[in-house]
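Note that this complex is displayed minus one protein chain, with the remaining chains in position.
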Amino acid sequence: MTASVSQRPRRPAALGRNLAFLGVLLLLVVVVATIDLKLARLVDLPGQLASILGKMLLSPDTPYFGDAAALMVQSIQIAWIGTIMGAILSLPLGFLGAKNVTGGLMANGMRQLLNAIRAFPEIVLAIVFVAMIGLGPFAGTLAIGIHSIGTLGKLTAEVIEGIDPGPVEAARATGANQVQTLRWGVFPQVAPEIVAFWLYRFEINVRASAILGIVGAGGIGEALSQALVYRRYERAGMLIIVVVAATILIDVASGWLRRRIIEGGTKRGGTARRQPELIEVDPNVA
Amino acid sequence: MIRLERASVTYPGGVQALRELTLEIPDGQMLVIVGLSGAGKSTLIRAINGLVPLTGGDLTIDGRSVVRASTRELREIRSKIGMIFQTFNLVRRTSVLNNVLMGRLHDAGTLRSLLGAYRAEDVELAMRALERVGIVDKAYVRASNLSGGQQQRVGIARALAQEPKIILADEPVASLDPPTSHVVMRDLQRINRELGITTIVNLHFLDLARRYGDRMIGMRGGELVYDGTGEAADEQVFRDIYGRSLTADDVLEAQAAV
Partner (left out) sequence: MTATAPAAPGPVARPARAPRSPWLPVALVLVVAATWWAADGIGFDVVELIASLGRANRIVSEAFPPNWGFVDQTIRPLIETFQMAVIATVIGCGIGLPVAMLASGISNPNRPLLWIDRSVLAVVRAVPDIMYALIFVSALSVGPLPGVLALILFNIGVIGKLLSETIDGIDPGPLEAATAAGGSRLLVNRWAVLPQVLPNYVAYALYSFELNIRASAVIGLVGAGGLGQLLQTQRRFFHYDNQLMIIVELFALVVVIEMISVWLRRRLV
């Protein structure tokens, strides 16, 4: 130690950060240079959008509201049945996928399976099911249900792995068997979070089921895509208004319910509990 | 000169934190404020730089009213007032130098500051401020890697980088151990004496207040109950401020002994 305290240090080079920044920049330049976006078309965009949005939002096809609402209700029904399906089937799979419930090998295998299911977007699953069992809400429900098993199963496993090991140890210490330990040591700790996730998944599934009709899997999506393809913007506007209103309404109601459930869990459990990071489950896609 | 005239603060919940307080603080003074928590010390300090707006009365600094200042004027007033916090309020994820450079935000130019391309003068001021508190060697270290005492010295350097005329310190040693508390208080005293910066410090511990303050005021329930020197404050004064006799909890040295 020869340097005196008053010696000013040299500014360290932020090599890693600069490299990452340069890398992203380079990637962007290469991508922009190689993709053929036909940017010239952007010139038309403001005019086109103004005309389309004007027809959609300023003069929506109000007499069509009843039909649009009925189709949205079908989308919500698809989302609901899909969520119930996903919730029921994901619960045992989630338990099997938690390292502190089953051994490492079993848990790992189950996680890989759940990840694999999750990797298929709902609409791709819908394409598969439409091909297999025909057009209609059935295919959409299956698509939503299967995808939900993947996402909910993974989250369930993660929540279980994050629990306080104390009560589990205590239950084991009293001589409880595996199932009893799960029922009384694990389940009470995770129930509020998991139910909250089911509700959250329902919100996401409503958004997803609203578009599945594009590939013929039921709900409001088919009418919407037809309206836009045939440029019946007034009708499309009515449909979009119904979708957005229903989605926001369900979000608000479900969000309120989720907060109640999580806070209720805090009151009983004693320890402050944050809603788990929702980064893994974002609406629209996932 | 800071002048409060019948200054009152009532919070939205109805709590009256300041009740018609009248007070004059001459330039260059080291003023220590003591009182129980909830006595209005923090409110008083934050009223001076407008972080807490007055709900009644007036507060002027060198004749300019803080109460009637526009957003822009308020920023200008604040630029001349450094502030030091109990919990340091550093951005822990960034470097010490970036934290100190926050003291230059008022003058660094929006675009330059946005890009982090500070002028050499601003960096120089920040470095000098760090030298004054003796931790310039940590300039490029992340703030979270420093000890509590070092973090508070970064907080002081941040205030100094503003080239302030006034420094407000809100319980600056409440999160520190006794030896470090003395180091930080001595730093503040030195800055007050060497640079002639008016320094206003909230303190919980009476022995620190008596030792470092030119002048001591006591607050209770939002009102002034004592104004004088530390030495002159006797047992009766303490009873007025604390509503009870002095106990070991009120003295830092006794805390250290525990």
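A and B label the chains in the order they appear, each numbered from 1.
One rule holds in what follows: a residue touches a chain if its C-beta (ideal position, glycine included) is under 8 Å from a C-beta of that chain, and two chains touch if they have at least 3 such contacts.
Predicted model, so just to flag it, every value in this text is computed and none were measured.
Along chain B, the points of touch with the absent chain fall at residues 49, 51, 75-83, 85, 87-94, 98, 101-103, 105-106, 108, 110, 113-114, 155, 158-159, 162, 168. On the side of chain A, touch with the chain left out of the figure occurs at residues 24, 27-28, 31-32, 34-39, 41-42, 44-45, 48-49, 52, 73-74, 76-78, 80-81, 84, 115-116, 119-121, 123-124, 127-128, 131-134, 136-138, 141-142, 207-208, 210-211, 214-215, 218, 224-225, 228-229, 231, 233, 236, 240, 243-244, 247-248, 251, 264, 278-279, 282-286.
Definition applied: only the chains that are shown with their structure count from here on.
For the pair chain A and chain B, the distance between mean C-alpha positions equals 47 Å.
Residues 3, 5-9, 11-12 of chain A are the ones touching chain B in the complex.
Across the interface of their complex, chain A is touched by residues 127, 131, 134-140 of chain B.
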